[in-house]
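Would you mind keeping the following structure in view while I ask a few things?
One protein chain omitted, others in place.
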Amino acid sequence: MSTQEPAQRPLVISAPAPRDLDLIFTANARKDLQRRYDIHEVDGERLDELPDNVLAEARYIIGQPSISPELLDRLSSLRCVFNVEGNLIDNMPYDRLFERGIHVVTTLSVFAQPVAEIGLCFALNMLRDVVEADTAFRDGREDWGLASNQDARLLFGSDVGIVGYGEIGRALHRLLAAFHVKLSVFDPWLPASTIRDAGAEPVDFDSLFSKNDVVFIAAAVTTKNQGFIDEKTIRMMRPDASLILLSRADVVDFDALIAAVKEGRIRAASDVFPQEPMPYDHPVRQLPGFLKSAHRAGALDSAFKKMGDLVLEDMALLDRGLPPVRCKRAERETVSLMRSRPVSVN
Amino acid sequence: MSTQEPAQRPLVISAPAPRDLDLIFTANARKDLQRRYDIHEVDGERLDELPDNVLAEARYIIGQPSISPELLDRLSSLRCVFNVEGNLIDNMPYDRLFERGIHVVTTLSVFAQPVAEIGLCFALNMLRDVVEADTAFRDGREDWGLASNQDARLLFGSDVGIVGYGEIGRALHRLLAAFHVKLSVFDPWLPASTIRDAGAEPVDFDSLFSKNDVVFIAAAVTTKNQGFIDEKTIRMMRPDASLILLSRADVVDFDALIAAVKEGRIRAASDVFPQEPMPYDHPVRQLPGFLKSAHRAGALDSAFKKMGDLVLEDMALLDRGLPPVRCKRAERETVSLMRSRPVSVN
Amino acid sequence: MSTQEPAQRPLVISAPAPRDLDLIFTANARKDLQRRYDIHEVDGERLDELPDNVLAEARYIIGQPSISPELLDRLSSLRCVFNVEGNLIDNMPYDRLFERGIHVVTTLSVFAQPVAEIGLCFALNMLRDVVEADTAFRDGREDWGLASNQDARLLFGSDVGIVGYGEIGRALHRLLAAFHVKLSVFDPWLPASTIRDAGAEPVDFDSLFSKNDVVFIAAAVTTKNQGFIDEKTIRMMRPDASLILLSRADVVDFDALIAAVKEGRIRAASDVFPQEPMPYDHPVRQLPGFLKSAHRAGALDSAFKKMGDLVLEDMALLDRGLPPVRCKRAERETVSLMRSRPVSVN
Partner (left out) sequence: MSTQEPAQRPLVISAPAPRDLDLIFTANARKDLQRRYDIHEVDGERLDELPDNVLAEARYIIGQPSISPELLDRLSSLRCVFNVEGNLIDNMPYDRLFERGIHVVTTLSVFAQPVAEIGLCFALNMLRDVVEADTAFRDGREDWGLASNQDARLLFGSDVGIVGYGEIGRALHRLLAAFHVKLSVFDPWLPASTIRDAGAEPVDFDSLFSKNDVVFIAAAVTTKNQGFIDEKTIRMMRPDASLILLSRADVVDFDALIAAVKEGRIRAASDVFPQEPMPYDHPVRQLPGFLKSAHRAGALDSAFKKMGDLVLEDMALLDRGLPPVRCKRAERETVSLMRSRPVSVN
């Protein structure tokens, strides 16, 4: 044993399914993890079979296994659960965790930049019809110059709305700033002043949809907002506006969205779908004006690898008795509202 | 005659072909133009047929007609030629114009933002394979999540190069800043300090191509740089790097570019082509990894309309005896080097 | 009673001493507070004399009165303590509050912008010797032009360090960004990546002091860092560097700081002093090269008034079952480390 190492390394339980440690740690980060901690890799479903002394010593859990109240009592040294899937589901007694001062944190923020980048790409594609122009060029039916730009518009100076001003919404805002857009935001969990201080205009739900050229949906699904972007909402959108869906299909009435695009009222791009994969004969697959992306906005290898960095950095703080700052903490008030379905594939 | 109007309005000769006044002025701007000036619309090729007194009074020319030294002598009150096509060709005695203190200005800057926006869109499309993912989705052969992102990369933090730091290069820089890229620039007409002050790294030509993930070509064609991005240059690029051509096809050895994409060494996107339209049986039309755009990057109606605004604003300054600041002035030293072919269609 | 008002307004206990409600609420905000809540104003020292039913109904406390464990038990509906003095002292059972999920929040962030602005002003004054130049001008002994600028330096491009990257440090960073400084930060409570992501360089304590032209001290006092900027630290500073103290005098060996300025090794500016007021015969009062400010960096009326806004906005969120986002939450891990002496005057 190296002289720099403590005689006894803190104990970590690893149960990151559907992720695995090789996905979320680079080779170097994984070495660092193993050098600093005593890692017990387990099947999350058999966590309660671990010996009492292991459970009693475990300082951290990497993963989001089911934890019963009884099991939690046996985890007497636990300081933090690192949910690396990202969605908080109803499989552990959060109240009891918070009472004991155990942090529950997610690493979802790693997806903010990849999602924002592809979101901006979708928006520019919509405004300039890039996919259609490329396809037409392949087929020898392209228009040249001004003739091909009848509906083309600049993003610069346009009216843009974001629904949900979390990590993704903020990352989008940073990318949009250079375009000098008039940005409005709807986020019912934030006071107007927070949005205003960030340089955007807080607006009500209807204004957000009725007064923008491009609308990004970056709101998480909760128990309260399923399908809240409904047919009436979509009908309020400006003619030829673009709706770009980046969070979860459940927040939108997907059939109404498809209908609006089909009628040529608006354009849409979506990274998420009510069924994944969508049925192979579903008409949205061939629908012009609807840009499709197969849940690939966030799932970059570099994003997954960043998860491990966040975990290691926050463990280092927690080891020193400090609160975590890199991962996002679940909140007592909102944890039970979260209802994004976890992914089954990475 | 309104009392606010001068008894005699300054005389303007209008010969903007291939543009026309309706293309470059909004209805309101055109009214303003006509209210403020006495407009003589002429066929540029028959300019010398205008009566002497009209030529002698003309303060401005909107357009880029051929002007012989003799004709210029007759244009004794001329203050400024507004070249609204944008490319400076060898059809007027620039030296004599400059000697007399007559400005020759272009309105090309209106294209900087549209070109930069689609340029960024091309780059993000390359890095995230958005067109191919959408096409695959249509065909029911899409991969989901991580599986579809094997080659995907963030723009954030990547190495980006720009060749030519004029209006387009600077507009791109502004859009790229939020991505925290390491930006290098090659521009032989600028000292290193200008590029450094702007927040980019001035590099030599070879480094620009060999050390970046994304390379934007925004350099104008001159008598000296035709084909300067040749096979050897392209061969220096990083594996899987993206070359995005936004200025003129003549600066690149287009066959070498196509070959490099065909061999899978790099990716490319281009808005310009050695022949426009390209032959309908040209293999680049079907080439995977080569995003095609039919000279449509700049040609937005809103860009053309902005030309008229620039012209009106600078005329107002010149009327007051001040130098123009909105249009870009041709320079005595470089005007004869310019060799972009003018457009024949808008 | 207006029909928009709930039959019963939530109950708020107000004990903000040394502040008072008129200091921290504008007239309009105070009206809003009273319209929305049933306010019980009390002397913080006699809180336990309130009737049981009032204590049992109290949803919020504005202020930082002493709370015994017994008293806390009687506060059975309490959701949040709004500490408007800002310093967290050992006068309530924080652990028990956190266990029950009661937030303890401070409104200190209102001081970040005023402190950052005067901090920047101090720095520019040091670099350009503005106070001395004005004083000399009064006395008719001023030098003109270059002669008066022998030691003058630009902030632009200089090396700047910040100790403590909390609200003040971040506000300073925002103001410094336009000066293109090379910013290094020391903050032992944050991982390097957080500082790096914010665009600064995380450095160790010694480097921060030895490698900068200007050093801002914005670190809170804790049980562990009293006097940590000691004689040895100050001796490491670059010749003629400036130390600007914005947080609390207790973090610095003040005598050593004075000695270093007296010897002409460095310059200093300070808003805080080991005794306030400093003894009237203390030599620092006349010390050249030491800019003095009588604890006035944050205490702007507009800052105090903003406190009330933060309180109202977070109450609105908490009323809806959401977590507070405008005030800063005390953390279970660090609350007991805080040892800034509360102010006795505003």
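Every chain is named by a letter (A, B and C) in the order it is written, and numbering of its residues begins at 1.
The working rule: contacts are C-beta pairs under 8 Å (C-beta built on N, C-alpha and C of every residue); 3 or more make two chains touch, one makes a residue touch a chain.
From a predicted model like this one, the values you see are computed outputs, not experimental measurements.
Visitor: What shown chains does the left-out chain touch?
Guide: Every shown chain touched by the left-out chain: B, C.
Visitor: Decide which residue listed in B:E99, B:D151, B:D230 or B:D255 touches the omitted chain of the complex.
Guide: In the full complex, the listed residue that touches the missing chain is B:E99.
Visitor: Of B:P191, B:G264 or B:P279, which sits in contact with the chain we cannot see?
Guide: Of the listed residues, the one touching the omitted chain is B:P191.
Visitor: So which bits of chain B touch the chain we can't see?
Guide: With respect to the unshown chain, the touching residues of chain B are 98-101, 189-191, 193-194, 309, 313-314, 316-317, 321-323, 325-326, 331-334.
Visitor: For review purposes, identify every residue of chain C that touches the missing chain, sorted by number.
Guide: Chain C touches the chain not shown through residues 113-114, 117-118, 120-122, 124-125, 127-128, 130-131, 133-138, 140, 142-149, 152-156, 174-175, 177-179, 276-277, 280, 285-286, 291-296, 299-302, 304, 343, 345-346.
Quick note on the criterion: only the chains that are shown with their structure count from here on.
Visitor: Looking at which chains touch which, would you call it a line, ring, star, complete or other?
Guide: Its topology is that of a line.
Visitor: When the CA atoms of chain B are placed over those of chain C, what is the turn angle between 0 and 180 degrees, to the nearest 5?
Guide: In degrees, rounded to 5: 180.
Visitor: Measuring from CA centroids, which chain ends up nearest the centre of the complete protein set?
Guide: If we average C-alpha coordinates per chain, A lands closest to the whole-structure average.
Visitor: Can you tell me which chain lies farthest from chain A, using the average of the Cα atoms as each chain's centre?
Guide: Between chain A and every other chain, the largest centroid distance is to B.
Visitor: In angstrom, rounded to a whole number, how far apart do the mean CA points of chain A and chain C lie?
Guide: It comes to 34 Å between the two C-alpha centres.
Visitor: When the centre of a chain is set as the mean of its C-alpha atoms, what distance in Å lies between chain B and chain C?
Guide: 51
Visitor: Can you compute the centre-to-centre distance for chain A and chain B, using the mean CA position of each chain? Integer Å is fine.
Guide: Centres of chain A and chain B (C-alpha means) sit 38 Å apart.
Visitor: Can you tell me which residues of chain A touch two or more of the remaining chains?
Guide: As it turns out, chain A has no residue touching two or more other chains.
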